[in-house]
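Heads up: the structure comes next, in structure tokens.
Here the complex is missing a single protein chain, while all its other protein chains stay put.
Letters A, B and C mark the chains in the order given here, with residues in each chain numbered from 1 onward.
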Amino acid sequence: MPSIDRSADHSVELKESPAILGFAALQDLLNLARVNSLWPMTFGIACCSIEMMAAGMARFDLDRFGIIFRSTPRQSDVMIVAGTISHKFVPTIKTLWEQMPGPKWVIAMGNCAISGGPFAYEGQYAIVNGADKFLPVDIYVPGCPPRPEGLIQGLLQLQKKITKGTIDANRRAEKAARRAKK
Amino acid sequence: MNITQLPFIKEIYGFLGHDLTATVTGILIILVFVPLNSAFLVWVERKVAGHIQLRPGPMEVGPHGILQTLIDAVKLMSKEMITPKLADKFLFWLAPIIIIIPAIVCFVVIPFSPLMQVREMNVGILLIFSFSSITVLSILMGGWASNNKYALIGAVRAVAQNVAYEIPLLLSTMSIIIMTNSFKMSEITAAQSPVWFIVYQPVAAIIFFISTTAETNRAPFDLVEAESELVSGFHTEYTGMRFALFFLAEYTNMFIAASMGAVLFFGGWHGPFFPGLIWFVVKVYILIFVIIWVRWTFPRLRFDQLMNFAWKFMIPVALINLMITAIVLKVL
Amino acid sequence: MPTEGQKKLLEELKNSLTRALPEGRITSGDYARTGCHLEVRLSDVGMRRVAAVMKDKRFHLETITAVDFPGSFELIYLYSTYYDDICRVIAHIQILKDASPHTVSAIYPGAIWLEREIYDFFGIRFLDHPDLRRILNPDNADYFPLLKTFGKTKLTEEIDDILC
Partner (left out) sequence: MLNIKTIDDASINERVYQLNLGPQHPSTHGVLHLLLKLDGEVVIAADPIVGYSHRGHEKMAENRIWEQFLPNTSRIDYLSGLIYNQGYCMAVEKLCGIEVPERAEYIRVITSELNRISSHLLGIMAFVMDIGAFTPFLYGWDDREHVLDLLERVTGSRLTYCYNRFGGVRNDIDQEFCDGTRRFIDRLRGRFKDYHNLITENIIFIKRTRGVGIITEETALEFGVTGPSLRGSGVNYDVRKNEPYSVYPEFDFEIPVRKEGDVMARYQVRMAEMEQSMNIIEQALDNLPEGPVRSHVPRFIDPPAGDIYFAFESARGAVGYYIVSDGTRVPYRIKVRTPSFSNLFVLTRVLPGNFIADAIATLGSIDVVVPEIDR
């Protein structure tokens, strides 16, 4: 069984984007701006890509939330991993992930991206069981394929996660703990 | 007591003199007007495209998503600025700056209304053409410097396309200038008070409109950043605020093209009973709506068809039109 | 219910195939049950001769596949015709486990990818194939997945106790 080199996983954890200014208020404003214009990358692998396109079309219209699909990784903030990740595709996903700038997030869409889905079984040689094996996944959207409403709920959940700023909340909690220890 | 008597402004007015303060205030107004206007245009394009495609377009930010582009700009500001390792650092950094300068400078000569014109230059139209050809230079710089095959193909296409469509643009404007024999934009608008030039020059108007769409790289001539072929053309490698500058410049160029069309063919600020400025803005936005409308209905031309269309069809027709106007003027 | 056009074509095919492959067993298949009108059973070589006969009868190569039987591999070539009534010919060719059959890509260029897939899944190397490399699995993969020995194949008993 080919085991992909686990050691490579740590090289790709979420690079903490340095807070531009110390003020929490400004950070919250920037989070608010990031939330209302999340630009995902057009990057569909299999069946879930069709439901991702359906979410972008006339009936469910992601453009309402300011979400435009950008074709280059350089101008996108969210990587929606929609479909089965095969071993042959892992290096490409890693390069795409590292090409994305600044504060970036990952949505694992569909059971294949969450845990290998209908193709995960004992003798499986071709696919990686889930995107979180080598990507820091923020939001999991279950379903095979998930309905477009499911993806929209996932995106809204990501918005809640960003504005609630769990990343900053953790940092504030650490600072408070350090001060308490002193 | 006019404005120049106010305490603070009196010193500046005294120090700079009438002309300079007028220009400085004009330029300040332009520097405020250009980003706001292109942000508004991006929002207009997304709403019009939405309604053409049976969907509402941006709705979340502000009433009907009016602040959407502002939020995009703030988000792009907070993005990490990546310079590719093998990129030509200096050119990569310079390209977005070079593309903004001509876009802003061209506003100096546009006659918004009889008294609202920053600087009345007798080279009016010539200034706009010369500066708008600098954008090609920055596209080539951006495409070459980002060391990306798609960007390079996009940049090379941009040069060939703009060179090919600069000539019919100039020829069609020449037929107007022969009629008014002056480059001053205000004189051109003044000469159109009874009858607009589109009545005399319909062919030149069509050629002008097609070549401005090609000049600003808008569909069906958007081979430069062809979404489905070249990923996103010359600004494939640009992230954050640099990409926002390219985006801003594209929409400002569109506004300049539409305003030149309004001035040359639709009689600038002439109009029955509304004040001049209202008429000018209405005409410009109607032209912009047509440009947006064209973008969302037509597929994209192939590169050699684009070239044949310019060299083999547009230039001969423009030349013939110029000749006919010359003969007619001679005869009359 | 075969039409006389089909019967005539089948007759012609049978004669030309027996002429080309004296050692092969050519029987007419039962279309209702196996979906093929003519079956050619060969051992070892002869795929190029079958392909040549099919090509000048203007058949197209539908697919090439292989089955991993305990004793040997069985290469299956399927030819069918575009024109008038359907007529499908299936050629079963038994080859040894380490044999390397000849490629038919000279006659049917479409076979290049089909043979690459068989190499990718079974490890059967085709003689003078234009570019024999893996097509679906990663290039550095060292396994041939569709061999019965590869990976854990559930025995039918295990499945029974799960289901009953």
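Heads up, the rule we're going with is that contacts are C-beta pairs under 8 Å (C-beta built on N, C-alpha and C of every residue); 3 or more make two chains touch, one makes a residue touch a chain.
All values reported here derive from a predicted model rather than from experimental measurement.
With respect to the full assembly, the chain omitted from this view is in touch with A, B, C. Within the complete assembly, A:I45 is the residue of A:I45, A:L62, A:I114 or A:V137 that touches the hidden chain. Residues 41-47, 49-51, 53-54, 57-59, 71, 73, 83-84, 86, 88-89, 92, 96, 118-119, 121-127, 144-145, 147 are the ones on subunit A that touch the missing chain. Residues of subunit B in touch with the missing chain: 52-55, 149-150, 153, 219-220, 222-223, 226-229, 231, 296-305. Residues of subunit C that touch the chain left out of the display are 32-36, 58, 60-63, 65, 67-68, 76, 78, 80, 82-83, 85-86, 88, 90, 108-110, 112-114, 117, 121, 134-138, 145-146, 148, 151-154, 156, 159-160, 163.
One rule holds for everything that comes next: only the chains that are shown with their structure count from here on.
Separating the CA-averaged centres of subunit A and subunit C is a span of 44 Å. Chain centres here are Cα averages; for subunit B and subunit C they lie 63 Å apart.
Across the assembly, subunit A contributes no residue that touches 2 or more other chains.
Annotation for subunit C: no residues touch two or more other chains.
The part of subunit A that touches subunit B in the complex is made up of residues 17, 20, 29-30, 32-34, 36-37, 57-58, 61, 63-66, 70-72, 74-75, 77, 99, 101-103. Subunit A contributes residues 1-2, 87-88, 122-123, 125-126 to its touches with subunit C in the complex.
Put simply, subunit B touches subunit A in their complex at residues 46, 50, 53-61, 65, 68, 71-72, 74-75, 78-82, 227, 231-232, 235-240, 243.
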